[in-house]
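A single protein chain has been removed from this complex, and every other one stays in its place.
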Amino acid sequence: MSYREYRNCIDACLECVDVCNHCASSCLKEQNVGHMTRCIQLDLECAAICYATAQLMSLGSQYARQLCSLCATICRECADECRMHHNDHCRECAEICMECADECTRMLEQ
Amino acid sequence: MSYREYRNCIDACLECVDVCNHCASSCLKEQNVGHMTRCIQLDLECAAICYATAQLMSLGSQYARQLCSLCATICRECADECRMHHNDHCRECAEICMECADECTRMLEQ
Amino acid sequence: MSYREYRNCIDACLECVDVCNHCASSCLKEQNVGHMTRCIQLDLECAAICYATAQLMSLGSQYARQLCSLCATICRECADECRMHHNDHCRECAEICMECADECTRMLEQ
Partner (left out) sequence: MSYREYRNCIDACLECVDVCNHCASSCLKEQNVGHMTRCIQLDLECAAICYATAQLMSLGSQYARQLCSLCATICRECADECRMHHNDHCRECAEICMECADECTRMLEQ
């Protein structure tokens, strides 16, 4: 697969990195942080895998698609958790994580 | 400075990470790779600093602006090198690096 | 400065990345997570800057030393916060952050 075909997925992964890091940091400022710990944990895992996936795609690695599969899984779990909270940063994070999961899944189908 | 104010700069940094990694990998496939070594080296340095800068901004770190200053410097040096080559990936990289340098400089002025 | 001279500092930065990420994740499991939020936040900032600093040193970048300066500052702030907590992961993190800060400062003196 070419870089051009990867580009939407790279963009989705990098946006997801940003939004996950922002969500983690914002959750830490919430009064009920005790209820946000799983959200923060998954944000951090999701940011890590999304960045690596974006890197392998940007580098045109033949292993990029294998990472897309795990990335989609973690993005979906992070989205499922974020969806349960009503803060703006969690809602945005849930949405962007799902978009990223969808883009990663699309890579696997090609 | 708030996350909202950072957002353009975060986007610019993350696009720069992508384009620099793609440029490095593409330079490695050029026939005259011996002429591209400085470009590849700077691409890798630029990708590293841009990612860290984006992370600190996404996290809302008080140190983000200090990193923006170094990021702008490295982006400009990478752009200056890329501009000397005529491959599409180098030209695109030069352009995106300059946009990133400009966004980082804008952060410093606020 | 050569890679050989950098090596102790690279090792210190990478160990700091590991210990900061571990501390952040462990803090999230503490019952009094409400008291650990600044620790988690600084852990994440510290991990981000330490990784970028290690990368620029591994790549032999001329900008590595400039990043060492900011890295030492963030490591010290993270250590100061971690030192105030009595969990094993915070104590270890405080110690490793100080070692990293010292190694980064040593780079600046050469």
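A, B and C label the chains in the order they appear, each numbered from 1.
FYI, a residue touches a chain if its C-beta (ideal position, glycine included) is under 8 Å from a C-beta of that chain, and two chains touch if they have at least 3 such contacts.
Treat the numbers as computed from the prediction; the structure is a model and nothing was measured.
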| item | value |
| --- | --- |
| Displayed chains contacting the withheld chain | A, B, C |
| Full-complex contact with the absent chain, from A:23, A:56 or A:98 | A:56 |
| Residues belonging to subunit A that touch the chain removed from view | 41, 44-45, 48-49, 51-52, 55-56, 59, 61, 63, 66-67, 70, 73-74 |
| Absent chain, residues of subunit B that touch it | 21, 24-25, 28-29, 33-34, 37, 40-41, 44 |
| Touching residues (missing chain, whole complex) on subunit C | 3, 10-11, 14-15, 17-19, 21-22, 24-26, 51, 54-55, 58-60 |
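The rule is short, and it goes like this: only the chains that are shown with their structure count from here on.
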| item | value |
| --- | --- |
| Subunit B-subunit C separation of Cα centroids, rounded to whole Å | 24 |
| Residues within subunit A bordering two or more other chains | 21, 24-25 |
